[in-house]
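Only a single protein chain was left out; the remaining protein chains are all shown in position.
As written, the chain order gives the labels A, B and C, with residue 1 at the start of each chain.
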Amino acid sequence: MYTDKVIDQFQNPRNVGELADADGVGEVGSPACGDIMKMFLKIENDVIVDVKFKTFGCGAAVATSSIATEMIMGKTLEEAEKLTNSMVVDELGGLPQEKVHCSVLAEQAIKAAIKDYRSKEVK
Amino acid sequence: MYTDKVIDQFQNPRNVGELADADGVGEVGSPACGDIMKMFLKIENDVIVDVKFKTFGCGAAVATSSIATEMIMGKTLEEAEKLTNSMVVDELGGLPQEKVHCSVLAEQAIKAAIKDYRSKEVK
Amino acid sequence: MQRRYFDYAATTPIDKRVLEVMIPQIENNFGNPSSVYSFGREARKSIDESRDTVARVLNAEPKEIFFTSGGTEADNWAIIGTAFANKNKGNHIITTSIEHHAVLHTCKYLEKHGFEVSYLPVDEYGMVDPEDVRNSIKESTILITVMYANNEIGTIQPIKKIGEIARENDVYFHTDAVQAFGSIEIDVKDLNVDMMSISGHKIYGPKGIGALYIRKGVKIDNLIHGGGQERKKRAGTENTPAIVGFAKACELVTENLKESAEKAIELRDYMIKNILENIDEVRLNGHPTERLPGNVNVSIRYIEGESILLSLDLIGIAASSGSACTSGALDPSHVLLAIGLSHEIAHGSLRFSIGKDTTREEVDFVLEKLPAIIQRLRDMSPLYNS
Partner (left out) sequence: MQRRYFDYAATTPIDKRVLEVMIPQIENNFGNPSSVYSFGREARKSIDESRDTVARVLNAEPKEIFFTSGGTEADNWAIIGTAFANKNKGNHIITTSIEHHAVLHTCKYLEKHGFEVSYLPVDEYGMVDPEDVRNSIKESTILITVMYANNEIGTIQPIKKIGEIARENDVYFHTDAVQAFGSIEIDVKDLNVDMMSISGHKIYGPKGIGALYIRKGVKIDNLIHGGGQERKKRAGTENTPAIVGFAKACELVTENLKESAEKAIELRDYMIKNILENIDEVRLNGHPTERLPGNVNVSIRYIEGESILLSLDLIGIAASSGSACTSGALDPSHVLLAIGLSHEIAHGSLRFSIGKDTTREEVDFVLEKLPAIIQRLRDMSPLYNS
């Protein structure tokens, strides 16, 4: 059901944890739905210099969070905002149909974190 | 499904044929129903001295006709009239449920032949 | 006693190669396909591959194949499922008077639930006239169900033509292909069918398994409700070994379709010719050419079918009859009555069905024994005057 890449990301997730001094934090999903993703971004000059995540959810949710952090690490905010859920799915070598919604959460969590950063910046 | 006795009566039916000089002839059933039995009786002093049958029908119909002729051969009319379908079934060692109606035909054919004989006698 | 089987239309022995793929499934691949873990994933994979195979041989999409417990369930589902799902559009169903009971009794059931059913007549060969179908369609017609080939007399219906008419009139079209599949080539796209029933045990596959082809977009209710199996359309833990065996059987019959059909037709025509020539007062039932490759059906005057079957059985020959006495009912086969036979003649009918393992020797054995059996029974019959 899951590709080797999904399993690898699930078993050895990259960038798990929190950033105490995050510049932007995004949280999406709800425990009721069985999926919560929380993204922590450290940003310097509009570039993501560090990223961590925490996820409550299924294997696909963990794997998509993990790979998404890899995909945006070192990228500009503009680039990171362009990350779509299908890019995440492709990078994982595919996801079962009923799990695709998890990849949407990863996209949304990153967008939420960037939005959070921007909203603080403005102030 | 059929007992050995049924099979034997079907394969080697006793008293098949017609009696040109029958004293009583009974025919029951109809081709539409898939069963016709015709009984021919030769009667002397109220005793059945010869009997023949012809049957159009399934294996059970043939076997019940055949054994019924054996059961009434040499019997008085009174005795023959007492023959019931369950006696025929018992004598055969049983019949499948859905075939029991065939044994009713044998009983009826004999009764019809006796009735025919009596109706002629009266005249 | 050597047994000679001439009832392939009733059911077929399993192909050894089918059993071979089933055994490891039964022994090792027992996982519930709905589970995430490896036991389950392997079962899921087997089912997916099987669905692909069945779809391929029918020229359907895998998403259009739904496994059922057999042909009967597939027929029930197609008819009850579309009737109830589309009753807002109308309550009229068109079928024929020679369908299998799986269709006929289902239609009768629907009549009790407010549906109106037209049972189209057939001609003396058991053939439905597509123009009759066309003329029976009305505003309220929601479904046409016509069998592909008849199980008793083997007549093959003009399904493609009827499908065209159904499509022109925007009415769903189901065909019961339980007998046709495996005997003649079938391409659901070419045929214009919306639904089609097939069954495993008629094609040297396992019993207890079949499939309903449901064209994408057809509006149909579930028949069996429960878990989310078969993409939420047919609940119940999947019978993985049977599904895998069924797919294998589908593959095997399709592979050899041409040659088996040619061989069967040759034996069939040889058998028919011989019976008609050597026994008098016998008639062939069904269409002389538009018939299933393996179907021989004759009516033998003056005697009753079951007594012939029993006589044949006692020398090891297994055949079938359209006589009611077989089933304990009073009326003979509705199919034989529908082609115009009298009750009496219908009761004396006999079906030999030829399959992939039937040999010329077996046919010759039947042809050698049959005349004497018939003569013996005729001599006992009050209807026969020699």
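The rule we apply is simple: a residue touches a chain if its C-beta (ideal position, glycine included) is under 8 Å from a C-beta of that chain, and two chains touch if they have at least 3 such contacts.
Note that the coordinates shown come from a computational prediction; the quantities given were computed from them, not determined experimentally.
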{"item": "Among C:I165, C:I209 or C:L267, the residue in touch with the chain that has been omitted", "value": "C:I209"}
{"item": "Full-complex contact with the absent chain, from C:I14, C:V171 or C:V363", "value": "C:I14"}
{"item": "Option from C:S38, C:N278 or C:T359 whose C-beta touches the chain left out", "value": "C:S38"}
{"item": "Sole contact to the chain not displayed, among C:D75, C:D194, C:E304 or C:E362", "value": "C:D75"}
{"item": "Residues of subunit B (touch criterion as defined above) contacting the omitted chain", "value": "1"}
{"item": "Missing-chain contacts mapped onto subunit A", "value": "2, 7, 10-11, 13, 16, 27, 31-38, 54-62, 96-99"}
{"item": "Positions on subunit C contacted by the hidden chain, ascending", "value": "3, 5, 7, 10-14, 19, 23, 26-27, 30-32, 34-40, 69-73, 75-76, 100-103, 105-106, 108-109, 199, 201, 206-209, 221-228, 235-242, 306, 309-310, 312-313, 316-320, 326-327"}
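Rule of thumb we're sticking to: only the chains that are shown with their structure count from here on.
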{"item": "Overall pattern in which the protein chains touch one another (line/ring/star/complete/other)", "value": "line"}
{"item": "Chain whose average C-alpha position is farthest from subunit B's own", "value": "A"}
{"item": "Rounded Å distance, subunit B centre to subunit C centre (Cα mean)", "value": "40"}
{"item": "Whole-Å gap separating subunit A and subunit C, where each centre is the average of the chain's CA atoms", "value": "55"}
{"item": "Residue numbers of subunit A (touch at least two other chains)", "value": "none"}
